[in-house]
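Only one protein chain is missing; all other protein chains are in place.
Letters are used for the chains, namely A and B, taken in the order the chains are written, and counting of residues starts over at 1 for each.
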Amino acid sequence: MRLKRKDILAIEELTKDEIELILSTAESFKEVSEREIKKVPTLRGRTIINLFYEPSTRTRTSFEIAAKRMSADAINISTSSSSVVKGETLKDTARNLEAMNPDCIVLRHPSSGAPEMLARLVRCSVINAGDGSHEHPSQALLDLLTVKERFGRIAGLKIAIAGDIAHSRVARSNIHGFAKLGAEVSIAGPPTMMPSEIEKMGCKMFYKVEDAIRDAHVIMVLRIQLERQKTGLFPTAREYSKLFALDSKKLEHAAKDVVILHPGPINRGIEISSDVADGKYSLILEQVKNGVAVRMALFYLLMGGSRE
Amino acid sequence: MRLKRKDILAIEELTKDEIELILSTAESFKEVSEREIKKVPTLRGRTIINLFYEPSTRTRTSFEIAAKRMSADAINISTSSSSVVKGETLKDTARNLEAMNPDCIVLRHPSSGAPEMLARLVRCSVINAGDGSHEHPSQALLDLLTVKERFGRIAGLKIAIAGDIAHSRVARSNIHGFAKLGAEVSIAGPPTMMPSEIEKMGCKMFYKVEDAIRDAHVIMVLRIQLERQKTGLFPTAREYSKLFALDSKKLEHAAKDVVILHPGPINRGIEISSDVADGKYSLILEQVKNGVAVRMALFYLLMGGSRE
Partner (left out) sequence: MRLKRKDILAIEELTKDEIELILSTAESFKEVSEREIKKVPTLRGRTIINLFYEPSTRTRTSFEIAAKRMSADAINISTSSSSVVKGETLKDTARNLEAMNPDCIVLRHPSSGAPEMLARLVRCSVINAGDGSHEHPSQALLDLLTVKERFGRIAGLKIAIAGDIAHSRVARSNIHGFAKLGAEVSIAGPPTMMPSEIEKMGCKMFYKVEDAIRDAHVIMVLRIQLERQKTGLFPTAREYSKLFALDSKKLEHAAKDVVILHPGPINRGIEISSDVADGKYSLILEQVKNGVAVRMALFYLLMGGSRE
């Protein structure tokens, strides 16, 4: 089985069937990482380039491990703003990498839309590993897999997403993903962090976390970008934390069997309290585990031949 | 087939026969990168260390992909000036790496002659991936391959090289390479960028690009190092560009079937205009493609057993 598309750029453009194919493929790959020999020969001789214009140890490591467990060759290129090739545009970098015949480029970029531009320029597959405040599709897919595994379904569930919705590519990808699979999404955050086009996205909007999580099956807490404080989005971490951090007190407003997701890395005591992050509701580590499986599935569905 | 030498340090010291062997070997490896499974088992179990004292995403990536497509293990060591092991000389680094039994060290270094010193210190093979303003042999080899593929020969062709000849290891390697294979090389650039020993190299020298390219089959445009501006080599990028950038107007002085090379990364609008870089004459991406094949060939000819 193989996806009919060349690239994975955004959850917004995937169909329900495509998302379900990715999730079921990822489920079937989970056991590979549980084996003693965590490796299948499926993508031997394929070249995957991890091209990261923003530092992200976690996501890069997940993609790299996924590539190696599929037996592909992984090449890492990390271009911090200081070391990026002087005077070269992303377009020229793309064409040059393309000339080396990679099978897939995984791109993390601070500019929304960069992976789409890259995908139009190259014949090989492109996976968006997070672009600006646009999308982070593999994150949403691993979140969907984690929720689906817990509840056996996505349709009909109530999902609450709390934090800086407006600037979060994780939120955007998840809103699209959960909506496509039939869940109902509520969002909560300070007014300065609410997206302007939110009505179009079909979410319920709340300004109090307590209200958003009231009937939720799943609470997704977003990471707050503390460096955004300077831009006036929120006054102090303490104040944000008081109003919006998910702690055991706010959690009393949620259902008893609610589960909690966070894309990581966690700011303990800022957007989530330690007892909640480490508590019984938390599926945070299951998300990380599923991240490897989802990325193996994406590589397989974009490049794979027959699976052994 | 195997080269009789241990190292590839400079085109100047290679014979015509050696260069031709490398080019024909590289041609035979090109199809590996076109396959679905881009990998031959030839160098399985060999250890290649990419030791880069200057940042070079592009060249390092090309060598790393070449190593992996030959099934060798590639180890990257990038030592920016800040992170280089404190107080350790290149000599000590070399001996220490040698003690780990690598089969080949690929060295990029800001000092001319560093790879030669390294080669004398270690038993394993050394490939010069660019040293100061001395040589960059794998770049010249990929340029030669690109030209040979286009014209079916090198002998008798007229090659024009434009830019900062004096400080360019690419120019130096190419002047030697094209001369050895029987081409005629002309150079053009500002007087401050002309090498003093140029007559000995057997090139025709021009101060106007238009004159140098008049009968050329191939125009090689060098990357201008904008940071050299401070040293007084040229007054402003704009002025350099006006006189020396290859644009469609200057290109009118060249033959209709001329081809254009550039070692990359391109400074668009500085030493080459975008329409020329992206135009029908440009072989720039073919150069990058051939770079992987040339490096596979070098690894094979230095370390290889029998090829499958």
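Please note the rule applied: a residue touches a chain if its C-beta (ideal position, glycine included) is under 8 Å from a C-beta of that chain, and two chains touch if they have at least 3 such contacts.
What you see is a predicted model; the values in this text were computed from it and never measured.
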Which one, B:L21, B:I77, B:I270 or B:L285, makes contact with the chain that was left out?
B:I77
Of the residues listed, A:P55, A:P110, A:G182 or A:P235, which one is in contact with the missing chain?
A:P55
Of A:R2, A:K38 or A:R153, the residue touching the omitted chain is A:K38
To test your reading of the contact rule: which positions on chain B touch the chain that is missing from view?
44-47, 49, 73, 75, 77, 79, 83, 85-89, 92-93, 95-103, 305
Considering the whole complex, not just the chains shown, which residues of chain A touch the missing one?
33-39, 55, 57-58, 61-62, 64-65, 68-69, 80, 226, 264-268, 270, 285-289, 291-292
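One rule holds in what follows: only the chains that are shown with their structure count from here on.
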CA centre of chain A versus CA centre of chain B: separation in Å?
40
